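What you see is the complex with one protein chain gone and the rest in place.
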Amino acid sequence: MAERWDKADRTRLLERMLTIRRFEEAVDRLFHEQAFFAHYHLYIGQEATGVAVMEALGPDDRLATHHRNHGHVIARGSDPSLALAEILGRDTGLNHGCAGTLHMSDPDLGFISTSAIVGGSISLATGAGFALKQADGDAVAVGLFGDGALEEGVSFESLNMAALYSLPVVYVCENNSPGALGSAGGGFPTSVSAVKDLTDIPRTFGIPVETVDGRRFDEVHELAARAVDHCRRREGPYFIHAVTDRWAGSQPLWPEMTTGETEIARAYDEAAIEGEHADWFRDHDPVLIYARELLASGDLSRDELAELDARVTARIAEASEFALAGSPPAPESVNDYVFA
Amino acid sequence: MAERWDKADRTRLLERMLTIRRFEEAVDRLFHEQAFFAHYHLYIGQEATGVAVMEALGPDDRLATHHRNHGHVIARGSDPSLALAEILGRDTGLNHGCAGTLHMSDPDLGFISTSAIVGGSISLATGAGFALKQADGDAVAVGLFGDGALEEGVSFESLNMAALYSLPVVYVCENNSPGALGSAGGGFPTSVSAVKDLTDIPRTFGIPVETVDGRRFDEVHELAARAVDHCRRREGPYFIHAVTDRWAGSQPLWPEMTTGETEIARAYDEAAIEGEHADWFRDHDPVLIYARELLASGDLSRDELAELDARVTARIAEASEFALAGSPPAPESVNDYVFA
Amino acid sequence: MPTKNYADAMLDVLRTAMEEDPSFVVMGNEVLGIGPEGAQFEPFQREYSERIYFPPCSEASFAALAAGAAMCGQRVFAHLGLAPFTYPAFSSIANEIASARTSSGGRLDVPVIMHMSHGLLHGGGGQHSETPMGMYWNLPGIEIVMPSGAREVKGLLRTAIRSDNPTLVVTHAFGYGATDDVPDEDYEIPFGVADLRREGNDVTLVACSAMVGVALEAAEQLAADGVGAEVIDLRTLVPLDEAAILASVAKTGHLVVVDEGRLRCGVASEIAATVSERGFDSLRAPIARVARLDVPVSASAIHEAHISPSAEKIVAAAKGAVGAGAPAASGG
Partner (left out) sequence: MPTKNYADAMLDVLRTAMEEDPSFVVMGNEVLGIGPEGAQFEPFQREYSERIYFPPCSEASFAALAAGAAMCGQRVFAHLGLAPFTYPAFSSIANEIASARTSSGGRLDVPVIMHMSHGLLHGGGGQHSETPMGMYWNLPGIEIVMPSGAREVKGLLRTAIRSDNPTLVVTHAFGYGATDDVPDEDYEIPFGVADLRREGNDVTLVACSAMVGVALEAAEQLAADGVGAEVIDLRTLVPLDEAAILASVAKTGHLVVVDEGRLRCGVASEIAATVSERGFDSLRAPIARVARLDVPVSASAIHEAHISPSAEKIVAAAKGAVGAGAPAASGG
């Protein structure tokens, strides 16, 4: 599949991943600068999955994401300024400040409601698939969720219904807790399941499923394209199990920049990789992995990479400025959003 | 296993099955005589399963049954007079008339709350198993439910928890809708599941499961005894999938005595079996199947069978009289039952 | 005018929706209840079999499915069953549906139609006899519709299907067979407009759903005793026609609120609280609530009667109110 991408494509894809990374770093920074207050979840470590899935979709496809949504919204192409303004609760944000970090969505790009209730996005995406199947065309629905969602009853019910009605839904389970599987470690960063392999769950309902290394853009994209194609051909749902190590900063309940902000030099300079998280930077950081591929294939020089990073960093700085400059919504405006 | 039972045992077991049958016939009769009003569910056709499961239990075991509970309560040994009085809403009933047909339970015999919410008994039985595991002793919990319960999310969650915590719960799925599996026929008498074989569901969670012919006492008992033993040895949950054809009278939403009241002569007189439901009487009626076995083994003569039937019929007539003679509860008494 | 029962009225509307919207879908088991009216569904089912779904017993996912489809512009009439069967779907309704539009900052509509049956299912006991409108009304973001008869079923359901908001249409479990004069043609009853079903000068009876009939019965008895009762059918709880209630209380000075739901934090509580805030100066006597007693429903018919509102209880409450207050300006 790799030959499918030319240099421009691959640069664009790396840029997207890096945009997510820099965006999430900005979110964390702004939180610690008290520019907003809320319990938030960062997408760091999962960028390759989000970008690959979005790349496999078309403009008419519909999506439901969950509490870890920032990366999905940016990967789909939303304006980082509007997204950041939303997280900061500004009227200029994607959702006039009503969504914040947990519920951010961009309906113009096909997002339906973003649910921060574990299991919610599976159930809503199933409904989107129902509507799309009923409609003419070949659009598909995508449900994005974590491994924890497979502990909620509604997820089992939804998979059953999708299989029964042969709905065009691509289920994307981003399993960032593989170590916790089967154990009951306590707290959020864990999937507490007696199921030995989470793919047994969709398989029970006869839904085709495949596990993929969530760190690797090409692998995820290849699978996502196949899954989307399966759904476009109206052959029923498909389940993607994308596994990544949990980024250390998301181990605690409130994210911490334990790994520091990403130095792009780690993509080529072994010496820059050191300390407690060296492993992660070397083997698990999907952005660096992809950057290294581009360097290796000659698609990008070190200078070009640095330039790209500078561009993205500037873009996010601009987004921060935009977000901070926005005003909060008018107090009474909340009344306008309840009913159509 | 058959040699385990002597003549007295087997006669007692047949008597129990026949008691359920005559009890259910009385319920139907009393409904049509307008002795009570409620939407009720009969256990006809499943008697062998209920009696076999109860026979495998000890006095300290705990049980949770569901909307199709009459047979379970009688099989466990509750007084048919008190049970019938309950269905008729009398103060003399097992639950002072508060439970009626849907919620009848007999806490003295180990029943916890009877849930008429599909999936409820699975979830409550899981809790009973949790308590019994924590306690000393080797008592087990039993959850009785229909195939439809495996459509509810809470059932998946509960199986997961039972497997995770290795709880001593015997799950008894009485699948009386095998023909409907995988189809979406509409209405209640159906399991609407994409799962090809319902046993795949417990298997997903690593719960041992076996399918058994729910018409055959010996087979169900053998499996139930094994399952109970497994739980007594604290080896985790066990799942029994007992399959019976749906009794024609339970096909419609409101039961109908389509097969007529059971003529015991059908156990030995081929000629007595005729009409639309001849198949069922010949091959599927678990009471007649067991009676035939007793006749064949010489445990019972035809006269003894007739006598047994007369005794049971008289017992149920007495129960009807008792039930009809009871007064309804005092109106205000409902206030006494809310809080301890 | 033709006589139709609730089931006919519902089918009239569902048929129109099927005809005018090729993506309209009906999903649910026992859409017309578990009584004999269920059979009326069959011709409809045959005619539109491709757009009628009998979902698994999976209320949570099925409600969310309808909502997810609605977010993509499709209208699904989702019959969730008896009110207690909506409880497994409570998170889908409360967490996913009610707040979705607000959470999107007004960028996403959720025009889902949810239908359920409420009320005493005789002998149904604690898990089949719910009238949980207090709970649902405590949840902003959903329009709540409680038709009192077949005519209202038709007009209000029509409005619900056309609404761009989530609607919860609640009919009485034992009402499917109740008849009314119902026009054949298509019509809408607007939301938020209460119906003054009977005029009177002495006491206002506010009710919804099946309790409107019971209140009218009570009003007859009261009239025989010289008490003029005004009967208001709320028709929708969200939006609420506060003006109609306040205007009536301003006239009568006495208020009895009748509700089949439970007393505490129920519909009757809300109406009483609203009037005690905004209509206080009109009140000449304590407000009385006639609602289900604050205990779970027992399966016993005797208990059912004891805890439920009735014409007799309404009459007693109304007489108590009128007797307790200052004499009405003009006798009823």
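Per-chain numbering from 1; labels A, B and C assigned in written order.
To be clear about the criterion, contacts are C-beta pairs under 8 Å (C-beta built on N, C-alpha and C of every residue); 3 or more make two chains touch, one makes a residue touch a chain.
These figures come from a predicted structure and were not determined experimentally.
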Chains in view touching the one left out: A, B, C
Residue touching the undisplayed chain, where the options are A:A135, A:M257, A:A306 or A:V338: A:V338
Residue of C:G38, C:P55, C:P88 or C:G228 touching the missing chain in the full complex: C:P88
Per the touch definition above, residue among B:T49, B:S81 or B:N95 touching the missing chain: B:N95
Candidates B:T49, B:S81 or B:S105 - the one touching the absent chain: B:S105
Where the missing chain touches chain C, by residue: 60, 84, 87-88, 90-91, 94-95, 98-100, 102-103, 125-127, 130, 132, 134-135, 137-141, 238, 261-262, 264-270, 272-273, 275-278, 280-281, 283, 285-289, 294-299
Chain B residues touching the omitted chain (full complex): 62, 64, 93-99, 103, 105, 107-108, 112-115, 117, 120, 123-132, 134-135, 141, 153-154, 157-158, 160-161, 164-165, 334, 336-340
Hidden partner interface residues of chain A, rising order: 36-39, 89, 96-103, 115-120, 148-149, 151-154, 184-188, 190-193, 253-254, 328-335, 337-338
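FYI, only the chains that are shown with their structure count from here on.
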Most distant chain from chain A by Cα centroid: B
Centroid spacing, where centroids are CA-atom means, of chain A and chain B in whole angstrom: 49
Separation of chain B from chain C, taking each centre as the mean of its C-alpha atoms, in whole Å: 37
Numbers and ranges of chain A residues touching at least 2 other chains: 153-154, 157, 160, 164
Multi-partner residues of chain C (at least 2 other chains): 53, 55-56, 58, 60-61
